[in-house]
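Here the structure is laid out as structure tokens; the discussion comes afterwards.
All protein chains but one are shown in place.
Right after this comes chain A.
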Amino acid sequence: MTDISHPARFERPSALAFLGYAVGLVIIFWSFAGAGFSLDKVISSPPRFADFLDRAFPPNLEPKVLSRLGWKMVETLQIALAGAVIGVILSLPVALLAARGLIAGPWINQITRTSLGFIRAVPDIAWALVFVVAVGLGPFAGMLAIAIDTIGFCGRFFADDMEAVEKGPSESLTATGARRLDVVACATVPAALPAFISTSLFALEKAVRSSTILGLVGAGGIGIELKVGFDLFDYPTAMTVILMIAVVVIGIEQISSKARSRIIGEQR
């Protein structure tokens, strides 16, 4: 019988890899310390959480409160939808500039991508604060914050989607003398359209989630009700707001998911 030696189950890490693992572990423990991680608080929090639940339940279901919160939720969805639609529409020209090898040169691609990176790096709540300063308190500031956040998200992904489409149809149209813009409009965009729609639906989900908290900084929507509920220790109303947000966000995600699978299912 041939003597076959088995390979080792685990490879011994090199000294450099070992050092890397050790540094990684130190950084993780350092982060826990910086975040104020406390086992005592973890152990003592369930009774406090139970106390909160006890004071929050049953949620406030008075018709007057439900009506007020319902209209605030409608405003929240309006902010999300209007902001997402404007963001998606503006993302298309931005993505055309960001996509490599389409209509713009490498410098414009890089500048646009860097700008989109900056937009994404700033959290939506920070954009809301900026727009509250610029246009005043209210839902318009929230809509602008959602729109700019959507441009950062969709601009990048639309560009990636267009770069990834099959190049054959574009080459065939280029070979007939079509201009770059015509090639993009007739070959690239139609090919990327299912991905655009899918990304836009994700953006709408994200917009709905974001719009529920923009009210915390005065940018409209139901978030202000949540803040007031906690500030006044009116936990039953705060719980109603939390449950309403959960139901609406889950509902939007379900609808979006079904729409997405239908659209992607149509792709070849």
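As a convention for this text, a contact is a pair of C-beta atoms (placed from the backbone, for glycine too) under 8 Å apart; a residue touches a chain by one contact, two chains touch by 3 or more; residues count from 1.
The rule is simple: contacts and distances are computed from a predicted model.
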- Query: The chain that is not shown, which UniProt protein name from "Dihydrothymine dehydrogenase", "Glutamyl-tRNA(Gln) amidotransferase subunit A", "Phosphate-import ATP-binding protein PhnC" or "Sulfurtransferase complex subunit TusC" does it carry?
  - Reply: "Phosphate-import ATP-binding protein PhnC"
- Item | Among A:Ile86, A:Leu193, A:Leu216 or A:Leu243, the residue in touch with the chain that has been omitted | A:Leu193
- Query: Which is it among A:Gly20, A:Gly70 or A:Gly168 that touches the chain not included here?
  - Reply: A:Gly168
- For chain A, which residues reach the chain that was dropped from this view? 168-169, 171-179, 182-183, 185-187, 190-191, 193-194, 268
